[in-house]
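Of the protein chains in this complex, one is absent; all others appear in place.
This part shows subunit A:
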Amino acid sequence: MRPFKYTNTNSSSDAINLLIKNPNASYLAGGTNLIDLMKEDVEKPNELIDLTRLALTKIALLPTGQNGISIGALGKNTEAANHPMIREQYPLLSKAILAGASAQIRNMATNGGNLLQRTRCSYFYDTAMPCNKRNPGSGCAAKDGFNRMHAIFGWSEECVAVYPSDMAVALSALDANIKVIQPDGKFRSISIHDFHRLPEQQPELDNTLKRGELISSIELPKNDFANHSAYIKVRDRNSYAFALVSVAAGVVLNGNRIVSAHIAMGGVAHKPWRARKAEALLKGKMATVANFELAAQAEMEQAKPLAQNKFKVAMGKNTIVSALSMATKGT
């Protein structure tokens, strides 16, 4: 690990100012990903600005009229997953968080930090390898290499990495908004769908945050599918592994007819992949396995798998069907 300066503060404006002053500084929250990357010499900040003293940890109802809840960015993942309000109103989020990492990591990891996880592509981690995300212009080793875990949607010639968070997949299905504090002290809200980006020609950028911006909370609008939601994560072992494919699904039902379906996928793209095509096909249809299969098929037909991950197309289809069936059955 390279030497770095450690700074802490209990004021968000101080934190922002400190970060803007030093172009090589990074924010530090739970550190469960950043510290690993520093040990691997992938991230090389010369200053860490510790945010963990900021009072941005609360989980609370949004003000009346807004109908929803706000989850503090610096609250721990474990706390969010186990919070009664989230378990009752957003069980999908709870399930997705608990499908990720290990109990120890979730105890350290923050909600905001979870959103900012970097890819687990092993070429990104290995500094002896080319990687456009780590070292722009050096090439993508994964595209013609070991890419079993990689993207089937939205990749570019420059990068085929996937975004690893489980939590964010649920947030996508839940249409969350990410509230950030800007350097001028004003807040702005970014839809989860616009927060992460596809790699395009700039895979070094994972998201649309601007330098200095600090996530303050994640806001979840009210939904009508709390009792009809499911998160399924398919992976190489039963816990503590990143998704081959994951699906977060919620269905709003009127009897057995689908009013609306909300489907997001993990492990398939550089961001949580919202299955809009499947959703559109399901709207107004009966909640039957045959309809789920048609919708899932239509979604997965758009996939462009790589040499080693063709299986993700069938796996994605099956997992969508399985998640929709579970969601329909309800809790």
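Throughout what follows, a contact is a pair of C-beta atoms (placed from the backbone, for glycine too) under 8 Å apart; a residue touches a chain by one contact, two chains touch by 3 or more; residues count from 1.
In this text, contacts and distances are computed from a predicted model.
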Options "Acylaldehyde oxidase", "Branched-chain amino acid ABC transporter permease", "Membrane protein" or "Acetyl-CoA acetyltransferase": UniProt name of the undisplayed chain: "Acylaldehyde oxidase"
Candidates A:E43, A:D126, A:D175 or A:E204 - the one touching the absent chain: A:D126
Which residue of A:L244, A:A264, A:M300 or A:A327 touches the chain not shown here: A:L244
Touch residues of subunit A, complete complex, unshown partner: 1-3, 39-41, 120, 122-123, 125-126, 128-129, 141, 145-146, 148, 232, 234-242, 244, 311-312, 314-315, 318-319, 321-322
